[in-house]
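Here the complex is missing one protein chain, while the rest keep their positions.
Labels run A and B following the written order; every chain starts at residue 1.
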Amino acid sequence: MADKKVHLIIKRQENPDSAPYWEEFEVPHTPGMNVISALMEIRLNPVTRDGKHVRPVTWDSGCLEEVCGACSMRINGRPRQSCSALVDQLEQPVRLEPFSKFPVLRDLMVDRTPMFEALKRVKAWVPVDGTYAMGSGEKIDPDQQGTMYKYSECMTCGCCLEACPQYNDKSAFIGASAIGQAHLFNMNPTGKNLKKDRLDELMGPGGVVDCGNAQNCVRVCPKGIPLTDAIAAIGGEVTVHAVKKLLRL
Amino acid sequence: MSNLNYFLIRRVHSLSGLVPLGLFLFAHLTTNSMAAFGQEAFAHKVELIHSLGPLLPFVEAAMIFVPLAIHIVLGIFIALTARSNTTDLGYTRNWAYTLQRWTGWAALAFIVYHTMELRFLDEANTGALRGMMLNGRELTAGDIFFIHMAEEFQSVIYMALYVVGGIAVIYHFANGLCTFCMTWGITVGPRSQQIMAWIAFGAGLALFGMLMTSIAGFHFRHDPAVYQQMQDLLNNAPH
Partner (left out) sequence: MSGRVIIIGGGLAGLAATIKVAEAGVPVDLFSVVPVKRSHSVCAQGGINAAKNMKGEGDHPNIHTTDTLFGGEYLADQSLVQNMCNDAPNIIDLLDRMGVTFNRTAEGFLDFRRFGGTLFNRTAFAGATTGQQLMYALDEQVRRYEAQGLVEKYEYWEFMSVVKDGQGVCRGVTAMNIWNREMKVFKGNAVCLCTGGPGLVFGKSTNSVINTGAAASRAWQQGVWYGNGEFIQVHPTSIPGADKLRLISESVRGEGGRVWVPKSSDDKRDAVDIPEEDRDYFLERKYPKYGNLVPRDVATREIFSMCVNENRGINGENMVYLDITPPRSGKDGDVLERKLGGVFEIYRKFAGDDPIQRPMKIFPGMHYSMGGLWVSPEDSNGHVKQMTNVPGLFAAGEADFQYHGANRLGANSLLSCIFGGFTAGPRMVEWIKSNSGEADSSVYQDELKRQEEINKTVLAMNSGKENAFAIHRELGQSMTAQCTVVRTNEGLQQLLGKLGELEQRWSDIDVNDDSTPVNQSFAFTRALYDMIQLAKAMAKGALQRNECRGAHYKPEFDLEKPEKEQLGDHRLTQAYKKFVAELEKKHGVTYDSKFKEPDNGGDAVAPEFEQYMEKWVEQQKQWSKTTLATWKEGAEPDIEYRDVVMTCEPPKPRIYK
């Protein structure tokens, strides 16, 4: 299999304002290779399938072991991390596209700033008094820790938002990842001090009620985070919260 | 709009689909299923509803038209924020989501047609015929409806329209039942949601059975002679 090749079709875009176009590449196949190594091959010799010299493909990446969340893209239509997308497990030609729900900066790289802004909106943090020695935190039941741990693995990669039919330019929906983080910090013994603020935020436009229960988020999450559990749980909590507010309890 | 108001409006949409609209759907199809037992059984059931007398329009407004209008208006706003993507992500629930919107539009069209046809257009007719005697029976609203519908349901196109429209409404309700439980935090995990999906499927199936029973009832219990007699009565009625 010395001359086995990998065929890639890549959606390219020069800059944020220009029109996208497609280019096809062919790179040598190596055992166990992922989409990133295929892109690295192109970078070494940026020539398209029909022999045209082009500028190297731009893409975002970091750890290459699926913990940093950088290398998200649409691979054969599915939002996922390109580092863990093994070429042998993909249908060829492999179609690479940037996320469609975020502004494209260039080629496969997009601007995911709104995701980090969303974390501010839901106050995804524990309000500690300070960093000085104040003793340890509260004891936590190991089962509870296990539940919280799943949510704390969210790497803000954006797959859940890309897959969400409710997350788009016509809707203000905040998306599953931020709701998951709100749920995580509501579970923390100190983080829950800000629970009311978080529920207030998620009650409004773009909040949890804008979820359409398509549940794509949980299907595409590379970390298998139970995002829909969080959405349902927050949905219930927001209801109670709203009733309390209504009755001034 | 304050966060609380926005939330309440969305929750009203969610709730109205279940109560009262979902309940009404059950009641409505139960009544119509009586068609399978013939004109008399159907008419009897309808008479029970009409026994509310002068209260009926108010009950109808409160239980049907107002909630329906709210559900429709909000639903349109919600449906307009969607960007369906089942081409790339053909997961079951993603289809369920997309179908919920499609069936919403379909149900809207169907309900508008259905209501216009029967609730208003025939109002005059039923009013004119009510109390007259036909085949030894004093005609009630139910009798008139039955005879009229039985005639209509002889048309295949008409039956198809009601099957399609009915399925759209039933799907919209059954899937809505699932998403209602998710939205309100009643079914939180995948397991409870799966169980709820089966329950909703059962409910949908029951409603579908009732729908088919109703259509079949009207279709097979048709008596062309009776219809002709009613037409004659109508034509001879004093204006």
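We take it that a contact is a pair of C-beta atoms (placed from the backbone, for glycine too) under 8 Å apart; a residue touches a chain by one contact, two chains touch by 3 or more.
The shown structure was predicted, so the numbers you read here are calculated from the model rather than taken from an experiment.
*Asks:* What are the shown chains in contact with the chain that isn't displayed?
*Replies:* Checking the complete complex, the chain left out touches A.
*Asks:* Can you work out which residue in A:D3, A:E65 or A:E91 touches the chain that's missing from view?
*Replies:* Spelled out, the listed residue whose C-beta touches the missing chain is A:E65.
*Asks:* For the chain left off this view, which of A:I10, A:V94 or A:M109 is in contact with it?
*Replies:* A:M109
*Asks:* Quick one: which of A:L96, A:A124, A:A178 or A:A233 touches the chain that's been left out?
*Replies:* A:A124
*Asks:* Identify the residue among A:P79, A:G175 or A:G191 that touches the chain left out of the display.
*Replies:* Reading the full complex, the residue touching the unseen chain is A:G191.
*Asks:* May I ask which residue of A:R55, A:K170 or A:K244 touches the chain that does not appear here?
*Replies:* Final answer for the missing-chain contact: A:R55.
*Asks:* Since one chain has been left out of the picture, which residues of chain A touch it in the full complex?
*Replies:* Where chain A meets the chain not shown: residues 14-16, 30, 32-34, 36-37, 40, 43-46, 53, 55-56, 58, 61-70, 83-84, 86, 105-107, 109, 111-112, 116, 119-120, 123-128, 130-131, 133-137, 139-142, 145-146, 148-149, 152-153, 155-156, 185, 188, 190-191.
Everything that follows uses one rule, which is that only the chains that are shown with their structure count from here on.
*Asks:* Where the centres are mean C-alpha positions, what is the separation of chain A from chain B, in Å?
*Replies:* 41
*Asks:* Can you list the residues on chain A that touch chain B in the complex?
*Replies:* 74, 77-78, 163, 165-166, 168, 170-171, 173, 200-201, 203-205, 207, 209-216, 218-220, 226, 228-229, 231-239, 242, 245-246
*Asks:* Spell out the residues on chain B that touch chain A in their complex, using ranges where they run on.
*Replies:* 1-4, 6-8, 10-11, 14, 78, 80-85, 87-89, 91, 93-94, 96-98, 100, 178-179, 182-190, 193
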